[in-house]
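All protein chains but one are shown at their positions in the complex.
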Amino acid sequence: MYAQMIKTAGTGVKSREEMTEQERAFQDKIDADIKIEPKDWMPDDYRATLIRQIGQHAHSEIVGQLPEGNWITRAPTLERKAILLAKVQDEAGHGLYLYCAAETLGVSRDELTEMLLDGRMKYSSIFNYPTLNWADIGAVGWLVDGAAIMNQVPLQRTSYGPYSRAMIRICKEESFHQRQGYDAIRKMAEGTPEQRKMAQDALNRFWYPSLMMFGPSDKDSVHSAQSMAWKIKINTNDELRQKFVDQTVPQAEYLGLTIPDPDLKWNEERGHYDFTQPDWSEFFDVIKGNGPCNTDRLAARNKAWDDGKWVRDGLLEHARKKRARKVAAE
Amino acid sequence: MKNEWPLWEIFIRGQHGMSHRHVGSLHAPDAEMAIKNARDVYTRRNEGVSIWVVEANNITASSPSDKGPLYEPSESKVYRHPTFFDIPEEVGAM
């Protein structure tokens, strides 16, 4: 998922007795599945947590443009180039919708951007992994977008209206992403021996980082409980991870690719696949800034922002001049 | 100096004689660029659509009251009057 390890503000779920009257009314609305809208009263902790979560999600979309954008100029056919470009463009669009949703909470896009650029806010760990061969483009669509959808589909029902509506719009586009990814990697898996090798190599590198996307187990976390009570988190990380594994294994089998986990096997009793957990120490390294691409990704975003300043300023100044001329003419 | 492009609310009319509906927001230096950006972001430049843009600052919204009697879901039906965005109609019930 694109929002990981979001620190929920506050001290955990309050009992009804501990709540103020306003807080009780707020919680009742959420329990009755009534959306919270921007001008409604909301607890400060709810607002702060949502800003972190939506902001991180938006940042993930924007940084997420980079690993796939890495292959746009090397796409092997005109059609593949158009599909990939349209997909990476959609990610910019998703980032835009999410920033707008965050802006209804009283923070501006530029403020959020600056927090990303100076490292105060994070983005999903997955985008700190490199895309090294063309099959990675398929793997990212299939696995990374597939994992993201697991989280995003339930978030369409999240309690905050603007976030929920952004997620609805995003989910409509994401299913195209996952399908194009699977289609691209299928071509490789069914292709020449070299293409098959690329496909397997991509799966080997992206499998565990995809599992990490859901974040470490949070079933006992008080913070998680609060976010779930607020309906800004719908499922636990473990539930989503299991669902992802269960869904993906048959898809890999269809491709004739091997998931890099010797202990992966169907558990009849549980009705789920048993699988090996990712290396969580690697995950925490990536989160701390020591993933393979953290430095490059942030540098690329900083460069785009810094290089673009004169453009943003120039167009704004022109708009001011135009307005002034109009006023003077009246 | 803070030099952020203003936020615009975007309203689009589809081709079927419907009223303009709120589809989302975006940033632009002025109204003309907001319309162009809306074409690129929200319509992928379909022809025959009509776009309205309103600077978000210029929208006056009613204040929902959360106190006392007004908070009665069955009566106030807050959820039927989203204050900011419309849900895209293609999405259907939610």
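The first chain written gets the first letter, and so on, giving A and B; residue counts start at 1 in each chain.
Assume a contact is a pair of C-beta atoms (placed from the backbone, for glycine too) under 8 Å apart; a residue touches a chain by one contact, two chains touch by 3 or more.
In this section, contacts and distances are computed from a predicted model.
Visitor: Pick, from "Spermidine/putrescine transport system permease protein PotB", "Ring-1,2-phenylacetyl-CoA epoxidase subunit PaaC", "ABC transporter ATP-binding protein" or "Thiazole synthase", the protein name that UniProt gives for the chain of this complex that is not shown.
Guide: Options "Spermidine/putrescine transport system permease protein PotB", "Ring-1,2-phenylacetyl-CoA epoxidase subunit PaaC", "ABC transporter ATP-binding protein" or "Thiazole synthase" narrow down to "Ring-1,2-phenylacetyl-CoA epoxidase subunit PaaC" for the missing chain.
Visitor: Tell me which residue among A:6, A:203, A:240 or A:319 touches the hidden chain in the full complex.
Guide: Looking across A:6, A:203, A:240 or A:319, the contact with the absent chain belongs to A:319.
Visitor: Which of these, A:66, A:170, A:240 or A:286, touches the one chain of the complex that we don't see?
Guide: Checking the options A:66, A:170, A:240 or A:286, the one contacting the hidden chain is A:66.
Visitor: Would you write out the residues of chain A that touch the absent chain, in ascending order?
Guide: That gives, for chain A, the contact residues 62, 65-66, 69, 72-82, 85-86, 88-89, 92-93, 95-96, 99, 134, 184, 187-188, 191-192, 194-195, 300, 303-305, 307-319, 321.
Visitor: Given the full complex, what residues of chain B touch the hidden partner chain?
Guide: Considering the whole complex, chain B reaches the absent chain at 5, 26-29, 32-33, 36-37, 39-41, 44-45, 47.
Convention: only the chains that are shown with their structure count from here on.
Visitor: Where the centres are mean C-alpha positions, what is the separation of chain A from chain B, in Å?
Guide: 24
Visitor: Show which residues of chain A lie in contact with chain B when the two form their complex.
Guide: Contact set of chain A toward chain B: 22, 25-26, 28-29, 32, 34-35, 37-41, 93, 96-97, 100, 103-104, 108-110, 156-157, 161-162, 164-165, 168-169, 172, 312-313, 315-316, 318-319, 322-323.
Visitor: Spell out the residues on chain B that touch chain A in their complex, using ranges where they run on.
Guide: 2-5, 7, 24-27, 29-30, 33, 41, 61-64, 66, 71, 73, 78-79, 82-85, 87-88, 90-91, 94
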